[in-house]
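For this view, one protein chain was removed and the others were kept in their places.
The block that comes next holds chain A.
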Amino acid sequence: MSAQNNGGQPGNGQAARAEAQRLFGAFQNWGAVPIEAAILQPAGTLLDLYGEDIRARAYVTHDPVQGEMMLRPDFTVPVVQTHMAGGAEPARYCYMGEVFRKQEGAGGARASEYLQVGYEVFDRANPQRADAEVFALFARLLSGRALRPSIGDIGILRAAVNGLPTSDLRRAALMRHLWRPQRFRALLERFAGRAPLPEARAALLARLQAGERVESAAPQIGLRSGAEVEARLTKLLSDAQTPHIPGALVDRVEALLNVADKAPKALAQMRAHAGDMPWIAPSLDLLEQRLAALAALGIDVDALDFEASYGRTTLEYYDGFVFGFSADGREDLPPVASGGRFDALTTVLGQGSSIPAVGGVVRPALLVELEGGA
């Protein structure tokens, strides 16, 4: 039909596989233990993690016994599960194999089946040093290519939200939508009292505030009970009494989200924002330690791009350091390599236990394409 599959040749065939083998071998030489993951993954876990959006990205199929399954959209989830089920500590893993993602938006131009080579570190000792180790390893394996590395830190954004002087309810709403920049911004503006309430909400609040009993003559149907409706009305009423977040502070948060500069300059700018948001200072200290660890491993941090919002729009689970290597001047391509820290994912999949974890993947087919070998 379209050019999506090149007649069964995933990505760019042999050249990509050779490149993948080179990277896979390099990760093993570095001490990583190769790990396998089934191509068919239970859909339940992935749906629970990512929500309905994953259906637009992953191929769903059905097994008569195991129920709904997905063609592996990434390795991180099965690797974390394998490790949490009894891996040694600390652990370093690597993997190589196809992942499958629908490419609807891209007009069918991007491969929907492609190789990924990845490396993941599970280590409690010194997270900043582990972050630096992963980045430096990727930088070394990708050196000599025309790639532009960028880093970010979701941990700083989380710290900024967590410290905001407002209700738990509002902080939770912001945290939940950290991954949806437009929605996040709309919420911030509303919590600052700078965006009007929707008319219907304003009318409802007016009735509640007048002490009116708001109910419907319609029968109660469905699983959501009358008590749940009541509980939300109570929440709305108390939320309406929550004082606004000062506008100047919201401006600071928005400025923080827009920080993009060479890493040391970006850090200095964020230190300036921390004057009004002292609660982000500890997360900035961690960034500073990470930059020092990177410099100690030979990374030129003065030339490294830092973007505060980096990694915010991906369908991912990163909650700290994030990084990517992108082809310069090829905004049409996804990053050739990307990764980050996913401590929270180990908690979600760990059934009671958790461990700091960081890692990343390379897409060898993109490397080959950029070299003109496609």
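Note that a residue touches a chain if its C-beta (ideal position, glycine included) is under 8 Å from a C-beta of that chain, and two chains touch if they have at least 3 such contacts; residues count from 1.
To be clear about the criterion, contacts and distances are computed from a predicted model.
For the chain that does not appear here, its UniProt entry gives the protein name "ATP phosphoribosyltransferase", which is one of "Gas vesicle protein", "ATP phosphoribosyltransferase", "Imelysin family protein" or "Phenol 2-monooxygenase P2 subunit". Among A:Glu36, A:Asp53, A:Asp328 or A:Glu371, the one in contact with the hidden chain is A:Asp53. Only one of A:Val65, A:Ala125, A:Ala218 or A:Ala248 touches the chain withheld from this view, namely A:Ala218.
Within the entire complex, the positions of chain A that touch the omitted partner chain are 47, 51-53, 55-56, 104, 107-108, 173, 176-177, 180, 182-183, 186, 198, 200-201, 204, 214-216, 218-224, 226, 228-229, 231-233, 236.
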